[in-house]
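Sharing a structure, written as structure tokens. Questions coming.
In this view, the complex is presented without one of its protein chains, the others remaining in place.
To keep things simple, chains are lettered A and B as they appear, and every chain counts its residues starting from 1.
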Amino acid sequence: MAAISEPVVANAARAQLWRPLLHTSARYRMVVALLAAVTLWGLFAWGYQLKTGIGVAGIRRPVFWAIYLVNFVFWIGISHAGTLISAILRLTDAGWRKPVTRAAEAITVFALMIGGMFPIIHLGRAWLFYWLFPYPTERLLWPNFRSPLLWDVTAISTYLTGSTIYLFLPLIPDVAALARHTTGWRRRVYRALSVGWTGSDREWHALEFAMKLMAGIILAVAVSVHTVVAWDFSMSIAPMWHSSIFGPYFVAGAIFSGIAALLIAMAVIRRTLHLEAYLTEHHFNNLSKLLLLMSLLWFYFTVAENLTAWYGNEPKEMAVFGARVRGPFAPYFWAMVICNFVVPFVLLGIRRLRTIRTATIASVCVLIGMWLERYLIIVPTLSYGRLAATWGKYAPTWVEISISAATFTTMALLYLIFAKLFPIIAIWEFETEVMEVSSVS
Amino acid sequence: MFLSAEFRAREQVVQAVRDLTAQGFVRDRLDLYSDEPVEMPAGVLPRRSYMSLGAVTGAVLLLLLTIGFVYFTQYNYPLVTGAMPIFSFWATGVIFYELTMLGAILTTFCWFLWESGVLRRKRRGPVPELKDGAILLRVECEGNQGETANRVLREAGAESVQELRA
Partner (left out) sequence: MSERTKHRWAMAIDLDRCTGCQACVAACHAENNLPLSDPESAAKGRAVHWIRVDRYYEGEFPEVKVKHMPVLCQQCDEAPCEPVCPVYATYQNAEGLNVQVYNRCVGTRYCGNNCPYSVRFFNWFDPVWPEPLQLQHNPDVSIRMGGVMEKCTFCIQRIKRAENDAKDEKRDVADGEIQPACAQSCPAEAMVFGDLNDPESKVSRMAGSGRSTRLLEELGTKPKVFYLQRGA
């Protein structure tokens, strides 16, 4: 019986995990200021675009959609880090998930917020975005529920609601504990957020039951969300878009980039908050294997998509295919293959090379590769339409690049602020694991 | 009268709950308070939950509402597009699916708030203050049950037993 030592272990863990909430270093402030500067620049660029017209972006006929939509698909993909991974691991009761889940769930919520902004940013009249919501209006007009964009609106709002609740539920015991141990404004905020949590076993029961249910529901929603994003493209009749493989291809790609984002976030958290004891080689090793698996799956889908197009040899599709693999888009295409397949396969497939450092490198490559993949799906198809007379080249402008860059800093900023306000590792889930381990020994 | 007993090990709590139930204490009057979840063996202090039933009901309800709403809006201002029928189950299936899920999510959340009792204004009896690493067992006693409860709790290994006051 290790009955006496357990609280000590738990308290030590708590002290270390709470440290970043109560102390703010000068370095933290500097990083936040830097990120905020880039974010503000992005906001300025968006303001300029709103005032002048969407024409300040590089989009043109026939490339009506470009990197705003690339960012949209990319961030919605990243958002699959959290819910999918944490829900799968929760449902399969994988014990090693416990220090990972909150970091993943927070990625989901923030990535969704950012991704959800892009369909609005890319609108010609962005200030009228609410016309897509069904509400009684003096215009007597309801939205067209047959449009895939309406599917997007419902899918993303459902996913955002669900993943926010999914992040919030396991946070309740932590904020209740924080409310007990803090003073001043923190105590008031945490108390309010803890919605009257007393720690009774009825609450714990309800919480665990709700989490199990939510894990199941959120899995179903997450799969559907990225399928719907894929269907924005495959419901149209543009060459290489009108493809039945897009749904699963996008879902696999989303999980792939989601794991990569999670690995990067974990490496940064581990390094900056000195959580080497909690985020161990073991966690990185497991996630690396998952990343490797998804890399193989991604490669399989990519081969399936391109081989069928090439073998079918249909001229309109071949124009797009050719532009991708040997035309003007070839450098991006082969860079994507290297980033998404070659690098992860070598670095993570060979066991001796699989370390935290290489996993992080592979993850950065995967994020680049997945961004390129979305670019290669959207832009070549639109550049090479069905009538050769209308083909056209697209190049992004400073406005698009500024706004895209700002999304990455916004993500980092939101994440940093979240990690400052809430423990990034779910303490109560984690304590249970510590206790289980110590009572076994 | 409410008694609160402080335990350090789960096994002691299990013992205490078993003994109290044997002494005729109804399990609705026993509550555990802890800063981490306490796994109880099957049959000891079971808490029934209808949350999944609630989630399914909420899901079906919102599904039906959505179908009705979409049907209404499309005929309310009928416009034909691309040779599709004005109301199409196929083209709006995704919307129905997502709102079904939204129904399940929202009912699960509300059900959690209701079933856990966190939002309840009027609580039954005083709530003991949580202590780090401790498991508190609150017992609601009637009449002269207090003596028995106190004895059973101490025998089970409670570090201290106190009477809770509001």
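One rule holds in what follows: a residue touches a chain if its C-beta (ideal position, glycine included) is under 8 Å from a C-beta of that chain, and two chains touch if they have at least 3 such contacts.
In this text, all values refer to a predicted model and were calculated from it rather than measured experimentally.
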| item | value |
| --- | --- |
| Which of A:S147, A:T272 or A:N306 contacts the chain that the document leaves out | A:S147 |
| Touching residue (missing chain; options A:V32, A:I88, A:M113 or A:L132) | A:L132 |
| For subunit A, residues in touch with the removed chain | 52-55, 59-65, 119, 122-126, 128-129, 131-132, 139, 141, 143-144, 146-150, 153, 232, 235-238, 382, 385-387, 389-390, 392 |
| Positions on subunit B where the hidden chain makes contact | 77, 79-84, 91 |
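To be clear about the criterion, only the chains that are shown with their structure count from here on.
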| item | value |
| --- | --- |
| Whole-Å separation of chain centres (CA-atom averages), subunit A against subunit B | 30 |
| Touching residues on subunit A, where the partner in the complex is subunit B | 1, 3-4, 6-7, 10-11, 14, 134, 140-146, 148, 150-151, 154-155, 157-158, 161-162, 165, 169, 172-173, 176-177, 180, 195-210, 213-214, 217-218, 220-221, 224, 228, 231, 428, 431-432, 435 |
| Residues of subunit B touching subunit A in the complex | 8-9, 31-38, 40, 45, 47, 49, 51-52, 55, 69-70, 73-74, 76-77, 79, 81, 84, 88, 91-92, 94-95, 97-99, 101-102, 104-106, 108-109, 111-113, 115-120, 123, 127, 130, 132-134 |
